[in-house]
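Can you keep this structure in mind? I'll have questions shortly.
One protein chain is absent from this view; the other protein chains keep their places.
The block that comes next holds chain A.
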Amino acid sequence: MESLIWLVPGLPLFGAAILLLGGKRTNAWGHLLGCLAALGSFALAAGLFFTMLGKHGAARSMHQHLYSWVPVPGTGQHPFQADVAFQLDQLSVVFILLITGVGSLIHIYSIGYMSHDPERRKFFSYLNLFLAAMLILVLADNYLLLYVGWEGVGLASYLLIGFWQAKPSAAAAAKKAFVVNRVGDVGLSIAIMLMFVTFGSFNFGTVFGTAGGASKGTLTAIGIMLLLAACGKSAQFPLQSWLGDAMEGPTPVSALIHAATMVTAGVYLIVRSHAIFDLSPTARLLVTIVGAITLLFGAIVGCAKDDIKKSLAGSTMSQIGYMILAAGLGPIGYAFAIMHLVTHGFFKAGLFLGAGSVMHGMDDEVNMRHYGGLRKYMPITFGTFFLGYLAIIGCPPFSGFYSKDKIIEAAFSKGGTSGWILGGAALLGALITAFYMTRMVIMTFFGEKRWVPDAEGHEPHPHESPLSMGLPMLLLAVGSVAAGFLFSMNSAFVNWLEPVTGPRAEGKLPGGLNSTTLSIITLAAVAVGVAIAVVKYGTGKVPAVAPRGSFITVAARKDLYGDAFNEAALMRPGQYLTRTLVYTDNRGVDGAINGLAALVGGTSGRLRRLQTGFVRSYALSMFGGAAALVAAILFAKL
């Protein structure tokens, strides 16, 4: 089984290659091949998982060396050695199961969702490419190969977000995602360079094994650069701006980006590099701060958006913020970050597919103010969406309860003032999450119909989606319901990850709290959030046009001025700089050169007039010259 690891990313990669190179010839069966590649990859991942279950202890970590990528025999201090080698341990197996599992379901869903799109085959080839890149990212055994997957994910997301590139907004969103990701990528490449200079290697084993020997400053620098990388890929503050616009892509893409691939990469990177973060409390503190800010930021944005997908995007940002926060807490949080990542993968994919199903039935309407009363018309969508909703707000015994509760508990037990602040932020985040998710469910599925006819005057006819879309939603709903409970049984998930993330430190809750009282407080916060939303949206009429709202609502609708800030702080100064440079170049440099040329040209233009073409004038100048010469000689002689 160990020798088959390469096929896990290999199958989707082949799928993508066949579909892209085959072109139109593969149109008829392209989507089936895409699904088959994803499912085959999932089957392999499952097989590898069971192989791993059959082993014990250190033997569980599998390794496959494919070939030497860039071997440079060592003469200097650091011989350069980059291999294409895969490492499958307890952490990466969780990821490949999530990526291929949820990925396969999204593939199947896309058959129905994209059935009317003429470019469906291309869509599936990009989806396969996305999966392959993400699988390479999580399976790599060194940072350089991880970087290949990292960039591959960036490329695939660019292609998919801009899939409907005829729409200018989609093209712009794709570019934005790519550029913002690039900022993070620079962080990752600097981190890799620092690692190579410090440790002389990119291999996880070497880097983590010798991390203790490096200076504190270096480790903190590497940690901060890794955090920057994670911020870019996982849409964390301050690089969060691309996620909302990324909703321009087809809905399955949003589900894939938010649940299984892309945004989880940042969390993976931090947990995978835990050996570095363990040694640098400064870097860890920054990670928690970024996580806490983002989880509130995303939640506030999620409250104000009327676009169902953008609201879900804010929610993803917020939930990834929880994971980053947990990862930053160190050994007490790593396992919970990954656990929340997996449960979030289930319920968020389910919610997105549900949102896609609603849009599919409502003629691509995304404004929740134009929904309402849909639960009777789309019972399966409603049921699965509602289960996902219960999971995300952390209602026991659904999966979000187990993972989110643990993160809040871990944040409080960090200790000290920072523990109170982080825990408070996480608790507040839970309240806001409950509010905006309840708002979303009420506006979409309950209340009166607020349907609006489309441009040609057709009334929408909401209908349940086909089986290919319904089945993935049902399976994901099962995951949202059961995953948390299964993972927490006898701390199964935490124990499973222990060989990778190190022994879990038990935190101590401060101020007379214990985990039961904290759970009750959390549930109370969630109940308050639900109650506010029910009072605000469930009892009265939801206006079809958004009211003006308070200044917070106005700010949140504009992503808390994230774009405005980027524009004012980065884009405008850059524009001014280039304009000044262009002006200096045109007027200053070009002016000096052109002036000199004009001077020479003008002078010679006048001197030219001496060439009259008359023999006599030439003769005169010759005589004059000769006379002057003779005069000079005579003068010198005398």
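Going forward, a residue touches a chain if its C-beta (ideal position, glycine included) is under 8 Å from a C-beta of that chain, and two chains touch if they have at least 3 such contacts; residues count from 1.
Keep in mind that, in the parts below, contacts and distances are computed from a predicted model.
Participant: Choose one: "NADH-quinone oxidoreductase subunit K", "Ubiquinone/menaquinone biosynthesis C-methyltransferase UbiE", "Protocatechuate 3,4-dioxygenase subunit alpha" or "Dihydroorotate dehydrogenase electron transfer subunit". The correct choice is the protein name in UniProt for the chain not shown.
Facilitator: Spelling it out: the chain absent from the display is recorded in UniProt as "NADH-quinone oxidoreductase subunit K".
Participant: Which listed residue, A:Y67, A:F551, A:F614 or A:F635, touches the chain dropped from view?
Facilitator: A:F614
Participant: So which bits of chain A touch the chain we can't see?
Facilitator: Interface with the chain not displayed, on the chain A side: 608-609, 611-616, 619-620, 623.
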